[in-house]
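These notes are about the structure you will find just below.
== chain A ==
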Amino acid sequence: MRKRTRFALVALVGALALVGAACAEGGGGGQTGPTGGTTTGGAADCEADPFGCVEVGAGEPITIGTLLAISGAVAFLGLDSQYGVELAVDYLDGAFDGNPGQIAGHDVQLVNEDDGCSAEGGQAGATKLAADPQMLAVIGTSCSSAALGVADQILADKGIMLISPSNTNPNLTAEGVWTGWYARTAHNDKIQGAIVANFAYDELGARTAATINDESPYADALAAVFRQVFESKGGTITAAEAIQSSDTDFKPLLTSIGQQSPDVLYFPDFNPACALITKQAADVPGLKDTALIGSDGCADPSYTDTAGDAADGAYISQPDTSAFQQGDFYQNEFLPAYEELVGKDPTAAFHAHAFDAFNILARAIEQVAIDNGDGSISIPRTALKDAVLATSGYQGIIGTITCNATGDCATEVTIGIYQVPDVPFLDPKAKPVFSQTLSLEEVG
Partner candidate 1 sequence: MSRLLEVSGVVKRFGGLAALDGLELHVEEGEIVSVIGPNGAGKSTLFNVVTGLYPPDEGDVRFDGRSIVGLRPHQITKLGIARTFQTVHLFANMTVLENAMVGQHCRTRSGVFGAIVRPPSTRREEERIREVARRSLAFFGPRLAGYRQEQPAFVLSYANRRRLEIARALATEPRLILLDEPTAGMNPRETLEMRDHIVRMRDELGLTVVVIEHDMRVVKGVSDRVIACDYGRVIAQGTYEAVAHDPQVIEAYLGRRAVG
Partner candidate 2 sequence: MRGALRPGARAGLVGGAVLVYLALVGMLVKFEELRLVGSQVTRGRLLLVLPPFAASFFAVRPRVIGGRVEQPGPGVALALGAVAGALVGAVGSVGLALVEAIGVERIRPVFVAVSPALVETLTFGRGAAAGAAILVVGGAALGAAGGIWRAIRHGLRRPVEVGLLTVVTLAMLQRIVPFMLDELRLERDWLYSRATRGLTWTGAVVVLVVATAAAAYVLDRRERRALAPAAEGRPEVRGWRRTALVTIAVVLAAALPQLAGSIVSEIMGTVGVFLLLALGLNIVTGYAGMLHLGFSAFFLIGAYAVALLTGANLVTAFGLVAPRFSADLNFYLALVLVVAIGAAVGALVAAPVLRLRGDYLAIVTLAFAQIAVILATSSWLQPITGGPQGLRDVTKAPLLGLEFRSAERFYYLVLAFCVLAVFVSWRLAWSRVGRAWNAMREDEQVADAMGVPTGRYKMLGFAIGGAIGALGGALFAVKVGTVQPGSFEIIQSITVLAVVILGGLGSVPGVVLGALVLLALPGLLSQLEEFRFLIYGAVLVAIMILRPQGLIPNVRRMRELREEERTQDAWQQIFAARQEREAAEEAAEAAP
């Protein structure tokens, strides 16, 4: 009884606050709202922009959202990207010193939402972010399923740019599906799938291959692309298996795949499944001579921790960032800062993509922000979107970033195939055994 009353009271007070607010408006209030703020330089731009401008008053922060998978089974993926964004904010002033920098003379306020790694999570989170009139852009989502047809559409309807560090599903930037307000620094699965198939067929000389994907849309799509390219090159797929990512016991499955002794086994999954497949495959006689290839989802230290010696000689496909790692920024500055912030090595491979995504966004804001002269700025939404999509030749951690017409910013992707133990997550100076650069046009 007591509690119910308290709830009722809270509601009542809320209502009173509304009334109070209404009175304040009637009385003029005496404070200036930014919506009525004067714009000098940017008036024309803002009026021309169908979605108008975001007005950031003097001393107010720029609001940028994140929509990443920060809870549940995939928290390792989303939190990793979120740390990338936080580090980018920190680095705006040119140093990882724990003091956040500024964009166009304003602080950055991050608003973090959870995409739940699901369509409904993406919808709920995007709706919340989109309701904020100050929301300029969103870094997200972690999972393609949260963006596709859900978050991308909701944010596009409000003229809010969505830039994903880790969506790799081809559909997001496909003709007719792309919303126009979506960009990503993650590589399209089409490229990774194709390069792995090239490596397997041309480099290893494999003619038969099997795939194992888990129930994530990411794995499903990547495995499908691999199979298609491999078959189109003349190879044979001996098995296209699927697993649940929560499974731990893959022996029977591997034994059944081993019946055909394929030349290559490709498993674009996440850990621990990747590691367990690798480890258990070592005990399957039929897979003795089979080359094991994991994808970037596997590329974190727990892969080798779990798989142990069995991982030796296994291949991992992931973005080839060696060229930039030699520039030492990633090794000497970024990673130490990451460990300082998180207390751990990166848990996934997309923190760098998130860092770059934030930076191309920050650059675009700097470009289009209109200084009103009184410390306030106006940021036209459409112009911001166009500026992001016009990014060209930006040197990020992940490579040169040039966005194409449908929002794929990792257009020329260099995927490296690394061989354990010579992998970036163990040895930052690791060199790939095979590296290929493909553009989206080339893979069709």
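Note that contacts are C-beta pairs under 8 Å (C-beta built on N, C-alpha and C of every residue); 3 or more make two chains touch, one makes a residue touch a chain; residues count from 1.
For anyone wondering why these and not others, all candidates are chains of the complex that A comes from, given by their letters.
Computed from a prediction, not measured in an experiment: that's the story for all the values here.
Candidate 2 is the one that touches chain A in this complex, out of the options 1 or 2. Within the complex, the chain A residues that touch candidate 2 are 3, 5-6, 9-10, 12-14, 16-18, 20-22, 24-25, 29, 31-34, 57, 59-61, 70-72, 75, 79, 98, 109, 111-114, 117-120, 123-125, 127-128, 130-134, 145, 148-150, 153, 169-171, 174, 177, 189-190, 193, 213-217, 219-222, 224-225, 228, 240-242, 244, 340-344.
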